[in-house]
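Input: a single structure, listed below in structure tokens.
Note that one protein chain of the assembly has been removed; the remaining protein chains are unaltered in position.
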Amino acid sequence: MKIKPFDVFDSAPVLADVPLLAAAGESLHYLDNAATTQKPNAVIDAISDCYRQHNAPVHRGLYDLAENASQLYETARRTLAKFIGAASDQLIFTRSATESINMVAQGWLRPRLNKGDQIWLTRMEHHANYLPWQALCRDNGARLRIIELNQDGTLDLENCTGLYDASTKLIALTQVSNVLGVINPLKEICAKAAGQGIAVMIDAAQSVGHMPVDVTELDCDFLVFSAHKMFGPNGIGALYGKAERLNQMEPLLLGGGMVDHVSQCDSIWMPYPTKFEAGSQNLADALGFAAAVNWIRQHDMHAMHAHVTELTQYALDSLAKLNNVEIYGPRDAEQRAGIVSFNLTDVHPHDVGQIAGERGVAIRAGHHCCQPLMQQLGIAATARASFAPYNNRNDVDALIESLHAAQALMG
Amino acid sequence: MKIKPFDVFDSAPVLADVPLLAAAGESLHYLDNAATTQKPNAVIDAISDCYRQHNAPVHRGLYDLAENASQLYETARRTLAKFIGAASDQLIFTRSATESINMVAQGWLRPRLNKGDQIWLTRMEHHANYLPWQALCRDNGARLRIIELNQDGTLDLENCTGLYDASTKLIALTQVSNVLGVINPLKEICAKAAGQGIAVMIDAAQSVGHMPVDVTELDCDFLVFSAHKMFGPNGIGALYGKAERLNQMEPLLLGGGMVDHVSQCDSIWMPYPTKFEAGSQNLADALGFAAAVNWIRQHDMHAMHAHVTELTQYALDSLAKLNNVEIYGPRDAEQRAGIVSFNLTDVHPHDVGQIAGERGVAIRAGHHCCQPLMQQLGIAATARASFAPYNNRNDVDALIESLHAAQALMG
Amino acid sequence: MSNSSIYKDVLMDHYRNPRNRGDLSEADIVRRGSNPRCGDDIDVGVNFDAETLAKVMFRGRGCSVCLASASMMTETVSGKSKTDAHQLVAAMRNWFTAEGATADDRPADNLAALDAVRGHSARKRCVMLAWEALDEALEIE
Partner (left out) sequence: MSNSSIYKDVLMDHYRNPRNRGDLSEADIVRRGSNPRCGDDIDVGVNFDAETLAKVMFRGRGCSVCLASASMMTETVSGKSKTDAHQLVAAMRNWFTAEGATADDRPADNLAALDAVRGHSARKRCVMLAWEALDEALEIE
């Protein structure tokens, strides 16, 4: 079954830009984009170019190569900051979304979280946005509260009594669920929280680079994301914070570069963002990160997002036609990002994933680092297909065929 | 003044392997290797090859690409572990030496450091191996003790009363000073500490990859290093720990992959090394890191080390011939790594660095993240030249010429 | 299905027609193996006759690899001495973990179908779950 692409977006040029996929051709249908995305040449080249032409210590040297490295690093910071509507110095380079969240938990909330205070999360949070708060609540005697979900996987904001109470110190939630694909109504939550002086931290690991994200518009206190989930390199991520919050926040890592004055008993940190970037800067990956942003801009994020939405709808509709399938989250692709979780009755998701894999369809099977959600759904795992602009209908068709094969083999 | 290389080692093939330097030719004399090293093609290619051929989530996927990524990642871990004489699972990938040290400080020592306990450091520690312990002592009411230096920059182990007392919980020290170049007598210290049950953490950021380092031979409890200082990529480092210590140690970052079971109130971590690698693994840089090790092996670390030692002696001798120069640390290159700090009387080190830089000689000027040492020396900064196997006598000659120029301009 | 498929006929047979799967209420000892990562959850029950494993049974849920491996395990160790069974578990662990292990290192011939799974590190825990539970039931240091 081959169908001509029905939307105006042509994914072929995007695919041609991504050497791993271009080389694999029809032998690989990469649908594990929510785990990590594949990389365009522009990103790979930015990294090698860095090592071939620009490599030098950042913010430390007086010779041209080092001065140039410092400037390239700060230009990358500006690119990233602008992309999410932030002031340049409020964009901190971290190692990952995971580190960014832990920085907020340890550096900002820990010193100001008291016994009896509340932290609110949602049922759909990734372990990265669950475990740091769980540990903090245990240590400080605070309460971990959960916004539960409606039947269709959206947040049940009606029944979370106490969400905006004075005892709530932070609401930490994801913009897009990496299991359900659901997009959460952040503006509403941020606005209400701001009214009560409650800080909001947004896990934007699944949204930045895939849909417009603007911290000024959202008016959130913190926002975190990872380069590798938006066509950028491994090993680098970002943390945005409001100026006031960054001033209050203590660094997670202490070391070179982040300190102004060291004396026998005490030390004085540099202002942000420097305070939060202890150790030698990751120049190559910062340049790769910025190259990813420029690549996204060049291909038009809105067009790519629309394409992914259409592909998601096609996948939802195709899956719904299977027998014995359970699909999680809303059926309307407009309400979600390009992430679809499902299960086949009586076929373990690991077998679904393995059988699809043997047929060149790369999907994910497991709890997706969302055990609290799995427990609520009463399942151990799901299979998950997740889409990127370089995917097309053939990938969805191959997925569906592999599911037929799984049912035939295991049925 | 051109002198034929006097040693058997030919640095030309090494230089030819390093594209940034090969392209720059005589226009750049890169002598800032203690800050960061330049990268051979093998490392750059390992990273691009990863993104072009192997990129996939590590330890998460069931399809071939993901399985292969997991295996490559673990092979890289084995390569690194073997290189320092460690068991594979005791080598933890971190973001940097800085992060590794903070992990030990927060995860291992913090819960077991009591009021009245002591942490011993040395006067020559980098801020990365100073600030985390300073903060910990302040928080826990422990005492920060310093092993002072002899006149020649070596450790004064005679006059550090109480070093091996029962109240000492940790000795954290560098293998090589990034300012003085001094190599510390670690085996002696580790042996004495072990006799008293005192843990020793070694900052090997300046030694691994440049001289033989074997954790079994040293019998240290922890050892940390960074890829970018040993011809590897930015953004990745390592932590070695004894099995018992790693079992005791709590993770610094909580998130995906490091947890086995999550329940409402509590969670169960995976065993090490997984417990310490929260978040998506940095596959590309792990492969680049392993490629650096293989490149070092291929060029014979012993031969490269001997070459750097001879070059260092040549630099020490050449510097000593200048008027109005102060050289820090021992005059005998056998006692040090390829790092030489110095000052010209009445020329600010920033001007030395800038003038050298304008002449294509890349050296570092500043406190080198060693303010406690600078305070002891009674200076604000030094100029520092640091050598790698791709350097040769021409680089030293160019340095000396630039110092003559600085004296002429500023005199 | 490609040649490198892990779904060999023998494996599928054990999955579809598991040996010794059933009620454990009569077992001398029951040990649980659980892998929250994928929701596999297996109980292994053993009846001893002095130092011999007279009967080995399992029950629980899991993926095909996990259940087939459990079934094969019960077949392989039934009638063996405690010491032999313990050594079989060690040999299984080694077969799935050791660098350079080959198909020939399989602890027993009726496990040959699991060879195709060895290349898949993500499935190691699925394979070993029942074996590790057995090892606990043996209570050998």
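Here the chain labels run A, B and C in written order, and each chain numbers its own residues starting at 1.
Just so we're on the same page, a residue touches a chain if its C-beta (ideal position, glycine included) is under 8 Å from a C-beta of that chain, and two chains touch if they have at least 3 such contacts.
As the structure is a computational prediction, the values presented were derived from the model and not from experiment.
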Problem - Chains in view that touch the one left out, judged over the entire complex - result: A, B
Completion exercise
Considering the complete complex, of B:G107, B:P132, B:G255 or B:G366, the missing chain is touched by B:G366
Practice task
Decide which residue listed in A:D10, A:E188, A:D214 or A:D260 touches the omitted chain of the complex.
Solution key: A:D260
Exercise for the section: Name every residue on chain A in touch with the hidden partner chain. Expected result: 59-62, 66-67, 70-71, 74, 78, 260-262
Problem - On chain B, residues whose C-beta touches the chain left out of the figure - result: 348-351, 354-355, 358, 365-367, 371, 374, 379-381, 409-410
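FYI, only the chains that are shown with their structure count from here on.
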Fill in the blank from the handout: Per the C-alpha centroid definition, the whole-Å distance linking chain B and chain C comes out as 46
Exercise for the section: Express in whole angstrom the distance between the two chain centres, defined as the mean CA positions of chain A and chain B. Expected result: 32
Problem - Residues of chain A engaged with two or more neighbouring chains - result: 350, 354, 358, 365-366, 371
Completion exercise
Residues in chain C with touches to at least two other chains are numbered 36-37, 120, 123
